[in-house]
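Structure, as structure tokens:
What you see is the complex with one protein chain gone and the rest in place.
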Amino acid sequence: MSRKRPPSAELLTKELAKAVAAKDTARAIELTRQIESQLQSDLKETNGASRDRGSGASSGERPSFAAAPAVVPVHWTARSAGSARQTITAALSEIGVPAKARLVADYAEARFGDRVDTRGFSALRRDERRAWASSSPRPTYIVPALEGRFFQPIRGLLALSDWPIERRLMGPWSERTDHLAATAQMARQLAWLSERDRAVAVGLASVVAGMARSVPGALDGPHVDTARVEAAVEAELAEFEELDKPWRSESAARARKQLSPEEQLWGRQVKVVGAGES
Amino acid sequence: MAKRSRSGRTTSKNEALAAVRGNAPKASPNVRRLAAFAKVHSCPTAVLAFAAGVDSNRVLTGTRLEMPFGQSPFAIGRGVAFENLLRQHGHAELRRVLTEGLEVDFALAPVENLRQGFQPNRTGLTMRASVTKNHMKEIVTGLPRPIVLDGAVLRAEVGGITAFFEADEMAIGVGGEILVGENKSWPVVDGRPTDADALGSALDQAATYALLGRRTLAEVGVDPDRVSGDVVIVTPRNTGLSPVLHRQNVDGRIRRIERLLAAVPAVSDIAEDLPAGLSFDPVADTSADDDARLDAFAEITDQVGNVYEPGSCLTSCGFAWACRECAFGRGDPAVAGGSVARALPGVATLRRVSELGRGAPPSVAEAPAAGPIARAGRLYDEAVPVPAPRRRRPA
Amino acid sequence: MIRAGAAPSPFDAAVVDAAAAVQDEIRRDLLARVGEQAAVVAAAPAGAGKSYFVVETIGHLREQDLRVAVVAPTNEQVHSLVERITSVFPGTPVSFVHAQGRALPLAIAARPGVSQPSAREARDNRDRLVAATIDKLADAHLRDGLGEFDVLVIDEAYQADAARYYTAADVASTHLLVGDSGQLDPFSTLDDPTFWRGGAEDPLQTAVGVLLRNHPSTRVHQLPITRRLDPRAVPIARSFYPDHHFDAAVRPGVRQLRLDRPGPGTRSFASIDRALNEAADHGWAYVTLPGAAVVMADPATAEVMLNLVTRLIARTARATCENRRGFEVLRARDIAVAVSHNDQKDLLRAIFDDAGLGAVTVDTANRLQGLTYEVVVAWHPLAGATVTDAFHLDPGRLCVMLTRHRQACILVGRDTDRVLLDGVPPATPGYLGWDPDPVLDGWDAHELVFELLGPHHVTA
Partner (left out) sequence: MGIVMWRLGGERFRAAAVAWGPVAGPFKIAVAGEPRNRDLYFHALAPFATDLSTAVRAAADDRVARTRGSRTDRLPANGLQLVVANRSTVGALGLLGRYLAYLSDRSGVSPDPNLMEAGKHLRFYARHSRTPGQALIVPLDRLLSEHWATLLSPLEQANLAALDAQIEPGRGVHAFEASAAAERIARIGPEPTEDIDRVTTELVEAFNEDRAGSVDPAVVTPLLEPISAHYRALVEPVWALIGRSVSRERGLPAAPSVAGRFESDREAFGRHVDWVSDGGRYRTTDTPRQAAMTLRRLEQARSRYEAERAIEDPACMVPYLLDADAIRGTVTNLNEDHRTVVRVRAVQRPLLTLDTDDPIVLPAGKKLWWTAAAHDAPWEVVSVTRHAAGSRAVLMLTTVARNDRLPALRGRATFSTLRTRSEGFPLALATAPPWTHQPERPPAAPEPIDAGDAETPAAAVDGSAVADPEAYR
């Protein structure tokens, strides 16, 4: 046996935690029932206990599982939940590709209702750089996307440190590719949310609309048809990826050859850019 | 202050770190803090506190998130009593246990007691350190005969700070090899310690002294290997306090401690470009109220970053409960433990895990983990058919 | 480089002779002790030709008409022992005593001299040479008994735990234990496998461990040779045997691997081909993917490993070595893929089968112990990890992965793996009377291997 399997309790933990974090009563009840059923794998304690318990067996003590923990709506701990770093990290990982600070902020506000002050971004970048502990791949840091020729950091274009470098490099087609990828992802996200959380969906719709504006055939009139958006975006995206992918992987190969692990995250400070080049 | 910290001069760097500490409780490195540091060395906040000499176990004293690291007076009393037992009547018990355990006659051995006659402060330690150094040199260069140093002090640079480490005893048997000894008051029964982790850290402590002893010898130009790779742990046997000696090789642990010392970041590097005004002072300010202090702490972790790993943090770092609350606040999967977090690469929050578990479309970044998560969600639904849940959500 | 025909010996005489001397010494030592309660230990590095040594030794013992029992932990291992015995000493009677459903493969069973008696038959006929798994031998001994043997020979003695050795040990007073100390230690599924650690009674120490613990004076001979690995592979292999010196039996250049030039339209495989070239030229390649947060059974890594193998075959890899005249084309079954986890294995097995590479061995390090292949592609135990732990640092696991090959080994990981070792090794608990530190040894071995692989690094 060469794999240590996590106990099923941990998987349920994940599940329950999800429900808890999502303030999802319905899901939480489900889970509590699942957990309850897990109890069935053991009555031995019950036997023993009843043997011990003497006369006064108060089965009335048994709690109703409907009232179990995760069912109670969570009041969210305020402390540091609103921290710019956390909100941005969450937003970026949902977008999945490098994005402009502005977009990240809009998305975050629509999705989580957390307003991020974009003026704080430069401070944030300094903090991240400072906090980066080279001795450990953890935690995930917010890093600048890198320009793909000289690997200099691009101000205001945000990425996450645990993304492969390909995704963090920007070339001639990358910006559009990422824009399209982000739009498609948000459209899918919107479609999914619209059946679950109206309020959020409405907020997100305007963000998607804003992004899809530049995509021919994506929008038709005021309201956002996610299927239509996605189709239009995917069509254009396909063409761009064909151009962007090889460029990025080639550039990534160079980056990994030339740059130190540190530079691969934060970029290289090149003093002079050869006139002939850009 | 922030300005000065940017300048290259070490003094001002130390000032900068002094400012980081402010009036927070001070802690200078010792063998146990070093061990604790090892467990959290990948956490920027913990590293900063360590470098700034902040006592992370006491910064949050008085807040609701102060961790109960204190010890029972009986436990301490037992420890003190055991030490005294070894020393009383001219170290009679220590001589006996060394003689039996090392099979060398310590009955008439001279015992240099460095615990007496020195001030209990830095000056005293500095003097004891130099006395220790001289003794060690004499011993290994002089006639091979049994000698005991009680309370030897070893000096070391930890991250550019001078620190003093106090070894319980150093025993030198015939053959001129120096054996480091560590006394512990937990019992050994039927040849087994009651707690393998306790023995592990005791051996690590002894290994630290052995390593520093070797460095001390090297400084005075003597073959460092005259400090043995074996160490002795002296503990009570069974239910009483009567001491028994265990001899164990710790070459591996010595190598580990070497790495550990090397991993302590230089104060000067930490001091580089500290965020302006960053300080533990408001966190430790007992006159302020809980939330203000804890917010101040959250602010620091936010600026320098932190890594919360229940397994290591909760057992070694006074910040752990505060970090746990922050981690929960941001929905960090780490609160459920390393193995859960490891199953969720690229997914930022538990909230998001929940959505992916119910089929939310994953982004490119989330894709690797999303498959298994979604499947887990479906499987649990299938495993336990659930009646339509009652909705009881207050507006 | 050796031209067919005009060839000086492909072997390094000094190394071979030194090994031969040690082997003779071991046999003298053993024969001198027959009849006593005594044991001789032969510690071997990876691919020292243990099994051949075992077989030859059995031959010597049989010449003296001694009654011999030979055991190994797994059925596969015993099967191949029987096979070897009958090829080295055609016609020698060998009785394979097996558990129900564990009979020999037909090919081996059909060989002259081979029989598969019940334990009782083997006892009543006092069969002179009995082969079995260590568990079956113990079982038979406890039920009907197998009769007294003169010598018990245990192969892979570092894989057998003290609990299994307990009963097997009773069948003969004189023992020869042969094993490879660099491989994975016996493991247990218990929550507290360290319950007995440090005690002489610890059932989870190795057979060799318990023997030396109780009888420290037992002689341990070290075979100073590896026959499987060639000189280019030895420096890395040595990092798993800190106090055991050995050299390669074959001379440099005897083993060679050649590949066709990458054909047209294979630009997308450029990095894969670079890795293969590196491996062909130097016997090693260390391929890394970009650092990224990934799941344990990461599809991207799996794809790279598949590409490496498909390209290796597509470029008609041809190998020569001490046993071949000229170059022969490698077959799929000359190639193995080594992993740490079952889900990695299952993933690779599936995509390899889809690609028509069913003949390529894909398995976990635990199950590849003792086996040999021409080319091995290994999934780095730390690939994509964000923290280190005892399981993934285990030096035995890495050792098995990096010492199965005769020609070349390709290790696949991620850029960020090495950074893990910039930290501090985890603290370990203490056990009185037990001072090894596998976690730290693993840490050191991993670090050394990273360093030695540096020159062979290729980015994928």
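As written, the chains take the letters A, B and C, and residue 1 is the first residue of each chain.
As a working rule, a contact is a pair of C-beta atoms (placed from the backbone, for glycine too) under 8 Å apart; a residue touches a chain by one contact, two chains touch by 3 or more.
Values in this document were obtained by computation on a predicted structure and should not be read as measured data.
In the complete complex, the residue from B:23, B:88, B:130 or B:238 that touches the missing chain is B:238.
From the set C:175, C:255 or C:414, the residue in touch with the chain omitted from the display is C:175, counting the whole complex.
One of C:27, C:123 or C:349 touches the chain omitted from the figure, and that residue is C:349. Among the residues C:165, C:379 or C:450, only C:165 touches the chain that is left out of the figure. Residue positions on chain B in contact with the hidden chain: 30, 32, 64, 68, 70-82, 120, 185-187, 189-191, 194, 198, 201, 236-242, 310-311, 314-315, 321, 324-325, 328, 335-340, 372, 375-376, 378-380, 382-384, in rising order.
Within chain C, the residues in touch with the undisplayed chain are 37, 39, 106, 139, 142-143, 162-163, 165-167, 169-170, 173, 175, 188-192, 195-196, 199-204, 210-211, 213-215, 342-343, 345-347, 349-350, 353, 358, 362.
One rule holds for everything that comes next: only the chains that are shown with their structure count from here on.
Because contacts link each chain to all the remaining chains, their graph is best described as complete. Interface comparison, B-C versus A-B: the pair with the greater number of contacting C-beta pairs is A-B.
Each chain gets a centre from the mean of its Cα atoms; the one farthest from the centre of chain C is A.
If you average the Cα atoms of chain A and of chain C, the two centres end up 44 Å apart. Centre-to-centre spacing of chain B and chain C amounts to 39 Å, using the average Cα coordinate of each chain. Once the centre of each chain is set as its mean CA position, chain A and chain B turn out to be 34 Å apart. Among all residues of chain A, those that touch two or more other chains are 135-136, 138, 140, 162-163. The set of chain C residues that touch two or more partner chains comprises 293, 386-387, 422-423. Residues of chain A touching chain C in their complex: 1-4, 134-138, 140, 162-166, 252-253, 256-257, 261, 264.
Chain contact summary for the complex, chain B toward chain C: residues 35, 38-39, 41-42, 188, 191-193, 196-197, 199-204, 246, 248-253, 255-256, 259-260, 263, 309, 338, 342-343, 345-346, 368-369, 372.
Only residues 187, 189, 271, 289-293, 339-343, 364-366, 386-387, 391, 415-416, 419-420, 422-423, 459 of chain C touch chain A when the two sit together in their complex.
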